[in-house]
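A protein chain is absent from this complex, but the other protein chains hold their places.
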Amino acid sequence: MPKIAIDTTIVENKSITDDVKELIVYAPKIAQQAVPGQFVHIKIATGEPLLRRPLSISNVNVEAGTLSLIYRIVGKGTAYLANLRTNDEVNCLGPLGNGFDLTCERPLLVGGGMGTAPLIFLAQRLNPRTTTVLMGGRNKAEMFWQPMYEGLAKEIHITTDDGSMGTKGFTVSALPELVKANQFDRIFVCGPHVMMEAVAKFAKEHEIPCQVSLEKYMACGIGACLSCTCVNKLGDKRKKVCTDGPVFWAEEVL
Amino acid sequence: MPKIAIDTTIVENKSITDDVKELIVYAPKIAQQAVPGQFVHIKIATGEPLLRRPLSISNVNVEAGTLSLIYRIVGKGTAYLANLRTNDEVNCLGPLGNGFDLTCERPLLVGGGMGTAPLIFLAQRLNPRTTTVLMGGRNKAEMFWQPMYEGLAKEIHITTDDGSMGTKGFTVSALPELVKANQFDRIFVCGPHVMMEAVAKFAKEHEIPCQVSLEKYMACGIGACLSCTCVNKLGDKRKKVCTDGPVFWAEEVL
Amino acid sequence: MLSSETMLEIDIAGIKMKNPIMTGSGTFGFGEEYSDFVDLNKIGAVVVKGTTLLPRCGNDGVRIAETPSGMLNCIGLENPGVEHFLSDILPRLKKYDVPIIVNVSGNTVEEYGQLAKILDVYGIAAVELNVSCPNVKEGGIVFGTNRDSAAAVVREVKRNTSKPVIIKLSPNVTDIADMAVAVEEAGADAISMINTLIGMVIDVDTWKPVLGNITGGLSGPAVKPVAVRMVWQVAQVVKIPIIGMGGIMTAEDAIEFFLAGASAVAIGTANFVNPSAVEDVAKGIQEYLVKKKLTHVSQLIGQLKVNK
Partner (left out) sequence: MLSSETMLEIDIAGIKMKNPIMTGSGTFGFGEEYSDFVDLNKIGAVVVKGTTLLPRCGNDGVRIAETPSGMLNCIGLENPGVEHFLSDILPRLKKYDVPIIVNVSGNTVEEYGQLAKILDVYGIAAVELNVSCPNVKEGGIVFGTNRDSAAAVVREVKRNTSKPVIIKLSPNVTDIADMAVAVEEAGADAISMINTLIGMVIDVDTWKPVLGNITGGLSGPAVKPVAVRMVWQVAQVVKIPIIGMGGIMTAEDAIEFFLAGASAVAIGTANFVNPSAVEDVAKGIQEYLVKKKLTHVSQLIGQLKVNK
């Protein structure tokens, strides 16, 4: 499955909230090959910013040949990206990284913040399995995800730090009840590091195989520069988040 | 007459030829103050390119509050500028430099290449005096200026290096005849350095006061950095092209 | 909580400044050039263009070249000479309520002393020693890249002036901390850093150097990481205050320098891009302090948290 770097045309770059947008790019070759958990590394402008930016593939439309990337405006690169318009071009390098392991029957998907994005694509490909989604955010304004999971999950549970939507608290607080009520054979989690640690710890205690998706600063995105390595808990060599990950079994890296 | 640096909105950025465009920006304060021969120093993008770019004011519309800048795409900055669209912003610093000395009765304007741009504004302000314009370029494709001088000059003479329009040859070759036929009391010349030298030499021989407009690489544009100085033939101190010029009496600098 | 008036006030080696934002020599003319954009009464200090004993006309040919996120310059110290500065320019600057610091360059150690002596007059707040220009006596070596020469310049200047002496360090050295220690021992009252990195651009069409002087000094955002690193290294080894500069465009950039250990900063290349940069950066720092619930800019100095 060769990786490619191609100029792609922006089909749409639409606002979801004040600081979150969804970018749809036409990249049929990448759309065809991509699996959930993979990302693209995009070069936003010709000159500055210099480096590419990694963004998870939040969904693909193989027929239309498009990728959806949902991103939060946090710095220079994403701010510039937010200004681009339909028909502008960005260079996409992808599909990168490995994907989630789909050999499960009754998965629980746990997303926190922007980590909820790649789980949409995952939920889609897990179909027709019975899928439960648990998602957390700081407040109601951050919980715009629900419509995107329409028809993809049996049930959706929401927690917010401030209680403005769903249950007040962190996602991990909602786990005991969910696990009691369902026979999960897999937990997939993507979100802030502390959240993934907490969920992975819970999963381990309950002996549910758990996969996490890590985020690291990346230069090459293809395993050459070693910007992104993390400690491999199961061996002596480090793991590269860009090629060995971003999806890992929790016990490998947490 | 204070200089200002302001964000200005692009009213239009229209193509004139393959590599020449006219930029109209809304900058009423600058439009009101500007005199022919002055320039603006524009910051094209937030990040790169880092430095401003000097462009002559080729015309103003005081009522509309706009400036016209005619530019050739030659490098990074002008290429970026060429991509900007109506309603995009550029920061304009101006009006900068001194202007042409208008105390004359029968002026001859000699323009070469992009040096023809500031002479439009000059011709306009010389009205209703009888003005003759001589302009030169490499070929017909470069001689798109004529319509812009519509109604501003008594007569327009054209030379091209390859003879594809007007008289074949350089502008300076056309001077003897023109000077014989008219009683010019001033020559204004703006164009390539060699051309300005040749015209200035001719003007001196014929004792016609002559003004030239110089081009130098500029950082500040306001007399602070000394990037742009040139030798002052009439004294020991150097002259700054950005503030003492860009318009000089020929004998000062050539 | 101090008032917003005083939260930026700072004293560098006895130079009292309303805020710690100064101008980089050679990038702000004599200050007056910027008076349409900046209220000179509201900035920390004006460091004027590099001044020499005799007038200099500078280098021929192209003097600047843009580079990725930076620029090269080879102005070559064009200036009207110290006497003209004192007789024609300083009197005009005296009407502003702002410390005037004169950046000086000599061909010999003695010339630095002479310049300092001539400038030891009312209306001048300090001298800044530019030791990065090639000179004759030392056989082409630059004072700024040799610890003993730099120290000798400082000692000679200290003997000849009652004003605070700031020495401006060149980044083109193997060991900037060693240079800093040498000039501190020699009696420098403050260090400013960094001057420009030496660079070059070639025109691939003509096969000629773009700059008339072949090489030039690199400044602007491109050099900021090097400048911040050097300020941090020097702050570990000297007690005298550091004036940090190199690529500062915004208040955030300036704050990196304070955290690294600078007591004040200077704005250079940014003036060309945004002629009100000096005031904008000062305002931005004030806003930052308010946001961070700090009462004085000195609470930032050297506060980098390093746990290694």
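Chains here go by letter, A, B and C, matching the order in which they are written, and residues are numbered from 1 within each.
Basically, contacts are C-beta pairs under 8 Å (C-beta built on N, C-alpha and C of every residue); 3 or more make two chains touch, one makes a residue touch a chain.
Remember, it's a predicted structure, so these values are computed and weren't measured experimentally.
Student: Pick from C:I21, C:A45 or C:L72: which residue touches the chain that isn't shown?
Tutor: Considering all chains, including the one not shown, the answer is C:L72.
Student: Please pick, from C:R229, C:K283 or C:H296, the residue that touches the omitted chain in the full complex.
Tutor: Hidden-chain contact among the options goes to C:R229.
Student: Specify the residue from the set C:G76, C:G113, C:P164 or C:P209 that touches the hidden chain.
Tutor: C:P209
Student: Per the definition of touch given earlier, which of C:T108, C:T145 or C:S276 contacts the omitted chain?
Tutor: Considering all chains, including the one not shown, the answer is C:T145.
Student: For chain C, which residues lie in contact with the unshown chain of the complex?
Tutor: 67-70, 72, 145, 172-175, 197-202, 204, 206-209, 214-215, 218, 220-226, 228-229, 232, 247, 252, 255-256, 259-260, 288, 303-306, 308
Student: Can you name the residues of chain A that touch the chain not displayed here?
Tutor: Touch with the absent chain occurs at residues 2-5, 43, 47-52, 93, 217-229, 231, 236-238, 243.
What we mean here is this: only the chains that are shown with their structure count from here on.
Student: Give me the ID of the chain with the smallest distance between its Cα centroid and the all-protein Cα centroid.
Tutor: Answer for the innermost chain: C.
Student: Which chain has its C-alpha centre farthest away from the C-alpha centre of chain A?
Tutor: Here the answer is chain B, farthest from chain A.
Student: If you average the Cα atoms of chain A and of chain C to get two centres, how far apart are those centres in Å?
Tutor: Centre separation, chain A to chain C: 47 Å.
Student: Can you give the whole-Å distance between the Cα centres of chain B and chain C?
Tutor: Distance between chain centres, rounded to whole Å: 36 Å.
Student: For chain B, write out the residues touching at least two other chains, lowest number first.
Tutor: Only 47-48 qualify.
Student: Which chain C residues touch at least two other chains?
Tutor: 68-69
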